[in-house]
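To start, I am sharing the structure in question, which I have written as structure tokens.
Shown here: the complex without one of its protein chains, the others still in place.
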Amino acid sequence: MAHRRFNTKARVLAALAVAGGLALAGCSGATTGSGDLDGTQLLTIPREDKATFSANFNPFSPNSMPMTQQAIYEPMFVFNPTDGTTTPWLATDWASSEDGMGVTFTLRDSVQWSDGDPMTAEDVVFSFELQKELLGGFEYLENVTADGAKVVFTYNTAFSPGLFEIGQQIIIPKHIWADIADPANETNSEPVGTGPYTEVTNFQTQSYSLLRNPHYWQPDKQKIEGILMLAFAGNDPANLATTNGETDWADQFIPNVQNAFVAKDSEHRGYWFPSVDAMINLQLNTTKAPFDDVAVRKAISMAIDREEVTSVAMQGYTHPADCTGLSDAYGTWRSADVVASCDWTTLDVKGANALLDDAGYPQGADGTRTLPDGSPFAFDISVGSASSDWLSVANIISQNLAEIGVTATVNSPDWSAVVAGYEDGSFDSGIVWSNNAPTPYQYYRGVMSTATVLPVGEQAFQNYHRFGLPAADDLLAQFAASGDDAEQVTVMNELQAVYAENAPLVPLFPGPRWGVYNTTRFTGFPSEDNPYAPLSTRSTTAVLVLTTLEPVVSK
Amino acid sequence: MRFVLRRLGFYLVAFWVSVTLNFLLPRVMPGDPISRMMSQSQGRMTPEQVVQMQALFGLDNRPILQQYIGYWHSLFTGEMGVSISRFPTPVSEVIASQIGWTILLGSTALLIAVVIGNLLGILAAWRRGGVLDSALPPILVFIGSFPYFWLAMGALDVFGVVLGWFPLRHAFSAGATPSLSPEFIGDVAMHLVLPAMTIVVVSVGGWMLAMRNTMITTTSEDYIVMAEAKGLKANRIMFRYAARNATLPAVTNFGMAIGFVVGGALLTEVVFAYPGVGFQLLSAVTALDYPLMQGIFLTITGAVLVANFIVDMVYVRLDPRVRAS
Partner (left out) sequence: MSATDASEVVILAASAQPEKVPAEPLPGPRARREGLVRSLLRNRKAFAGLVIIAIFLLLALLAPVLAPGDPSLITSLGAKAPSTEHLFGTTPKGQDVLALTMWGSRSSLLVGFVVGLAATAIAILVGLTSAFYGRAIDDGLSLVTNVFLLLPGLPLLVILAAFLPRGLGTVILVLTITGWAGGARVLRSQALSIRGKDFVAAAIVTGETRFRIMFREILPNMASIVMITLLGTVIFGIGAQAGLEFLGLGDPSVVSWGTNLYWASNDGALISGYWWAFVPSGAAIAFVAFALALINYGVDEVSNPRLRTARRRPFGTGTEVAR
């Protein structure tokens, strides 16, 4: 009766719903992944730090879209930190002047912008002018002038590391940017560059493609059709896409990469994490006692089990640091002598205890130490909550320090609060990055030069631990002024010795530069056996990879 | 109508309070956006650039009252400023590019949950003691008890990865161009299934229970007995008499919920990489992007207030008792 009719109605509705669902399932046919590969497939790269994309290809903006500075715009040369080589790019040659007060670049001829106009030395001059005006830097640069196909850079002080900064500056077209009224606020959604993939196509908030530059100066190296960037809100979804084989090249942090990623298709998949990023340190605020005591800094360093830190917290992706504090990007600069005589970066709990006892930090009956004035030897380690791997590092360090009677408490608010504490010098200690540049000059300058020391309360953007040595200043000045390679090596060795003796901070491990690849659809990726570039999609070296890759064509 | 005026007055005051809170909140937070960017770059940004960028972003240093007045001014001109974390894209463009997806996901999930939940609730109440009434509510509540992200990740794993029935991310297949063609709409629908269904599954239990309990009380009223005594058909009584009165609280809740749809579904967007305003807000907050934060907050507050106002008006039409009080 009434019920039965109602029941029938419900059943019919349900059936319709199911049928509708099935119909919709049939409707969409789009599938990702491999199928027939005809060579026009796009190189798919995920980005986990930009949940959605906005059409901003302004190379001067810190938030420009991925590949702006890698595939759209190019520099004069490309420096590869994994093997220390420099590849001429928009410039074919360069020569530093004898007195170290300048450098002259010879530009490659017949390079065109993606709109067909030729690239000239005027563009280079304009690029540096605009860069200086918008973002500053290059304080040593006095003048940039065009001289036919050459560009002459003159300095106001001798600064040999300037070569790399100048060489890796991206070049922009003057005929476009000179007409822009407000270059800082320009979104540049249809960019014109010299790079291999400049044509922005099908821009959506969740993805966009970059297709071939029709006027590229190396057309034989544009073997892949283009790049497809995918947006993700965090590591997890990006990792899911990568482990599922839907991306070709990725460089976000993947935990347990061997089992989670490589093992699923070990024939095609691989990873390589060369430790060429900035050295990661435990920075101790030397304006606070007892961190001004070098014995304390070395003792703390000796108590840390760097093996555990790198194998558990960093999942074996990197290795412990040594007494030079240099990351693997500086392999050619590393002083063998300093490394051989190194004694404070290997685990030595007994030694640490002995050092602290001798230096006057007595251990009480309960095992905890006190400072000479009687207060407990306890401090905070600050690290931003968003970096879970560094958080684990801090936790392990805290466990290690308990063994020598030092109480270290991990304090992990959001990064902005942590960095605020670093900058004004109110922090105790923290897990901090350091400067990273083609030569170790900026690293040591940021670690122990008095020029970078700012008083507590004044906002600093490097040398948070506020440590400076006049001896280091002299050596750094010598290095900057010298144009002679052999002299630079000698000076750098001395700098490393000064560093090893004074332990301005506690180096932990060199930062790994992440990168995984999948050769199902593209081949030619760099690897440990073929280190022509690191596997990062975000560094200048990415263009080396883009111009080497070849698509797989399956029958 | 006095009632309408009173509600309007209330909403204006609520709007003022929310806007002021919107204004104050970011300025109370410690740190500044550029240092935040510096920490994220982990050494790739040089210290010299930081100083320059502070000027570039034009961070406001005027006295706070002036900033407040300027803020109100910009509200009325619709100028929400330029986002810091997505410099130099304007805030309105950032929000506009994703608000469509947010509304699509949120309202689809909400509508399905409300319709299914209320229908189930009505049916469960009508057939007390039946399968629907005794088995389904506990099951639905149990499923809804799991933390949402846990369920979402599980669903993604089972239905997306293992079974491969549904796409794993995004609003439509990467590389497709949005259009109104049936293929594209079908593609969007397929991508919508997992995110929307997980939201539905978690929330339908609540709607069902609420409706069921309200219905039960309603069906015990005298006028229902009278209707039965008069010989009206069961269907008619259930839908046209009992359910109509029982939906009143549901309407209020629906109104609230539809306003919040604009706020996005943060956890859904994270797990399914679905473009949306929710995650946008989280990343704006962590990047200390004040203009974007304020813009999104404003959008949410505006939408919620408007939705509530509309619901209030609808409620007045539905329930004569309110007019009388």
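So that you can tell them apart, the chains are marked A and B in the order they are listed, and the count of residues begins at 1 in each.
Here is the rule we go by: a contact is a pair of C-beta atoms (placed from the backbone, for glycine too) under 8 Å apart; a residue touches a chain by one contact, two chains touch by 3 or more.
Bear in mind the structure is a predicted one, so any value in this text is a computation, not a measurement.
Trainee: Could you tell me which shown chains are touched by the chain that is not displayed?
Mentor: Touched by the chain not displayed, across the whole complex: A, B.
Trainee: Quick one: say which of A:Val192, A:Ile224 or A:Ile254 touches the chain that got left out.
Mentor: In the complete complex, the chain left out is touched by residue A:Ile254.
Trainee: Would you write out the residues of chain A that touch the absent chain, in ascending order?
Mentor: 1-2, 235-236, 239-240, 243, 254-256, 259-261, 308, 311-313, 315, 385-386, 388-389, 391-392, 395-396, 399, 410-414, 416-417
Trainee: Could you pull out which residues of chain B are in touch with the chain that's been left out?
Mentor: 10, 13-14, 17-18, 21, 25, 28-30, 126-130, 133-134, 137-138, 141-142, 144-150, 153, 157, 199, 202-203, 206-207, 209-210, 212-214, 216-217, 219-220, 224, 228, 234, 237, 248-249, 253, 256-257, 259-260, 263, 265-268, 270, 278, 281-282, 285-286, 293, 296-297, 300-301, 304-305, 308
Just so we're on the same page, only the chains that are shown with their structure count from here on.
Trainee: Please report how many Å separate the Cα centroid of chain A from that of chain B, as a whole number.
Mentor: A distance of 37 Å separates the two centres.
Trainee: Give every residue of chain B touching chain A within the complex, in rising order.
Mentor: Those in contact with chain A are residues 29-33, 35-40, 42-53, 56, 82-83, 85-89, 93-94, 97-98, 101, 153, 156, 161, 165, 167-178, 182-183, 185-187, 189-190, 233-235, 269-273, 275, 279-280, 283, 286, 288.
Trainee: Along chain A, where are the residues that touch chain B in the complex?
Mentor: 2-3, 5-6, 24-25, 27-30, 32, 42, 44, 49, 51-52, 54-56, 58, 61-63, 134-137, 139, 184-187, 202, 204-207, 209, 228, 230-234, 236-238, 240-241, 244, 246, 277-278, 384, 386, 414-420, 423, 433-436, 442, 446, 452, 460-462, 511
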